[in-house]
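A protein chain is absent from this complex, but the other protein chains hold their places.
Chain lettering (A, B and C) follows the sequence in which the chains are written, and residue indices restart at 1 in each chain.
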Amino acid sequence: MNMSYVLLHAPALLIAIPLFAAFLTPIIDRFSKRVRNIFVLAVLIIEEILMIIFAWDVFTNGIHVYTMGAPNPTSTVPLQSAVPVRIVLEVDGMSAFMGLISTTVSLAAGFYSIAFVRKETGQGKFYTLLLLMLVGMLGMEFTGDMFNLFVFFEILSIASAALVAYRSYYGDAVEGAFKYLIISSIAGSIVLFAIAILYGQYGVLNIAALAKAMKSTTLDMIALVLLISAFAMKCGSVPMHFWIPDSYTVAPASITAMLVVASQASLYALFRICFSLYGNTSYVATSGAILILFGLLSMFIGVTMAIPQKDIKRLMSYHAISQTGYMLLGVGAGLYLLGNPDFSTHGMAAMEGGIFHIFNHALYKGLLFLTAGAIFYKTKTRNLNEIRGLAHSMKFTTIFFLIGAFSIAGLPPFNGFASKLLIYESVYHVNPILSIIAMLVSILTLASFMKVFHSAFMGPPMKDVERGDVPKSMLFGMMVLTAGIILFSIIPGWVVGHIVHPAAQSLANQSAYIRAVMGD
Amino acid sequence: MLRTPGGYWDPLIWLLVFVVAILIVYIIRAFGRSDYKGGEQTKPFLSGMDVPDEDALHIRAGNIYWGFMRALEGYYDVLRKYHTGIVNDYVAWFVGVSVILLVIFFIVGVI
Amino acid sequence: MIYNIPYMASAILVIVGLYAVLFKRNLIKIAIGITVLESGVNLFLITLGYRENAVAPIYTNLPEGTSIPEGMTLPVPQALTLTSIVIGVAVLALILSFAVKIYQHYGTLDSREVRRLRE
Partner (left out) sequence: MNEPSKIVKTIASIIFPFITVYGLYIIVHGHLTPGGGFQGGAITASGIVLLLVAFGSAEIAKKIKESHLSILESIGALSFISLALLGLSATFFYNFLAGSNFIFGRIPPFGSNPGDMNTGGVLPLMNISVGLKVIAGLSAMVLALALFARLKRGRKGVRKK
């Protein structure tokens, strides 16, 4: 097949292939479980490869637009009309960056699930929903349209909620899923309300067209507030974080890794709205300050709540909140400085740090959740008081856990350190206190992971646990993410220069985003 | 190599220094007596009392950072109180934050 | 004035829905609250597309002498509302099935007692 043809249609194909595969899975499932597993993995691998090729093209050649149903993918604005009327997918550096994260973690979670859910019932539905989650994430990240943002947001929420309740023979799994779904549907309704406010004023739904027409009215401000609070809740920012530990804890481990990325898709939507939709209004500095505030609260309260936890996944969920705070802090500082002369010196570095941290977080937090799942798989408990000495039998898991723990704590030479260093040095110029709190949180993170390491892996071996590590497919899933961490640790300069910088640049450059759809 | 606003970060240089440090440690260690290992000296010593067996020595997760949590008891009590686990309260926090944000934006807009 | 009534109604529906989600303890009532909230948003959307003295946006059913597109109501909000209703149905079904499962495990539908996960 012609490569340029594939690249031209890549935005639609990336969403269509998992969607098609999702509904083919239950049919294949009736004939052979083995073929179904191979099919799902093949789809995830194809997605990953296609996404890497496509993302590379976006990073080098700039924004891709894709108009669904038009005679030509690039004809975003029809001849008879002044605004885009069709569904437009718009993939810039940031979208491609997020797409890479989603496909990578999905691949790891797919491999991990093969062994992890082998004994459960309804696996056909499990993989259908897993692929639908990927569809929802990629859709949220690629869409250039407010309404499709809402649609994919809801697809993602419904698929995730159903997967959180997958082991519905545990009462708390259903409880966590219920809370997740209530929160998601409220957030979804509020987002739709905000979209309706915007549509009522400007009569368009396309983000670029809306941004061009934006007039900073009071209604725009109300819509911005609703969008910020809804997406901040969905990405788990304090003080709206309560659902995160509840639902992350009870989900199957591979799904928890996916949920981390799902929350980051909401984070992406938050950034997209603040930068690309409202980047030209007078609310930029205020919303930047609010993101910084959210970031600080999330960082500090997340990590301090993590320290006393006794449930391993609950502890890690609080760390997920705390690390989300770093991203909010970094990108919020960039947003706060947007338009200032300082932006090119510190603001850009802060954004690069925050955005780099998104990828790092997806890798190491995904890995840590997978190791927590491996511990649960072996010992059938998540309570840290009841486990000890697992390093005697689970050698690979121990190594993976240590790499993840060092990376999340920001110890050199791991990738977590590189992104945190960028954040420390740049937010220092906004206010030195921000850097100090960020470093303190990093220390507390290390402290709480040493607690996990000591109580789970050190000490005399447990008596009633069979020897040997977890099955190979689970180890392979963890290895995918570990390889990512090691790669990013060795070449942080190249990654920031060639992947993160284009993403940060495209987020900050609102006029290019508008021009790609609206023309000049 | 990663350029930051204040300098740069290169994991390869760090690794190089790390390897050199390990080498130095190894060299210093090589000066030691090779017959040191084993014997009475390496056993745990508890003021001459009987050492409990291995299982009892492992500190459980609930006891780690006990002092830290005790010192910050007031802080944790407040946080625990607000994490009620009731879904209505979770939505109430969302509504509350939205209202506060709306007020902030209004005030900033007026100024 | 008369054209503002649907907007007020949608605001009232949203507030009633939020009230139910915030203050009702029964999980089924929370589900009802979410549905009412969604209806309020849907009513808001559909009202945005209304035009005075306009006809339904069906191309072949236009009366003679109607100008296109000014004589038609906006079709886009109607499509959005329909999509939102479809999503609402899926969410509602999922919430209700969770509520059934919770009742099986916990023996209650009181949200104050469905809180094994906290702190």
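Annotations for the structure displayed:
Rule of thumb we're sticking to: contacts are C-beta pairs under 8 Å (C-beta built on N, C-alpha and C of every residue); 3 or more make two chains touch, one makes a residue touch a chain.
Please read these numbers as outputs of a predicted model, since none were measured by experiment.
Taking the complete complex into account, the chain left out of view touches A, C.
In the full complex, the hidden chain is touched by chain A at residues 9, 12-13, 16, 19-20, 23-24, 26-27, 30, 66-73, 87, 171.
Taking the whole complex into account, chain C touches the unshown chain at residues 56, 58-64, 82, 85-86, 89, 93, 96-97, 100-101, 103-108.
The rule we apply is simple: only the chains that are shown with their structure count from here on.
Between the chain pairs A-B and B-C, more C-beta pairs are in contact across A-B. Centroids built from CA atoms put chain C at 28 Å from chain A. A separation of 24 Å divides the Cα centre of chain A from that of chain B.
Residue positions of chain C with contacts to 2 or more other chains are 21, 30, 114-119.
The set of chain A residues that touch two or more partner chains comprises 178-179, 182, 186, 246.
Across the complex, chain A meets chain C through its residues 147, 150-151, 154, 157-158, 161-162, 165, 168, 170-172, 174-179, 181-182, 185-186, 188-189, 192-193, 196, 199-200, 203, 205, 245-246, 249-250, 309. Against chain A, in their complex, chain C makes its touches with residues 14, 17, 21, 27, 30, 34, 37-38, 41, 44-45, 48, 74, 76-77, 80, 83-84, 87, 90-91, 94-95, 98-99, 101-102, 105-106, 114-119. Within the complex formed with chain C, the residues of chain B that make contact are 80, 83-88, 91-92, 95.
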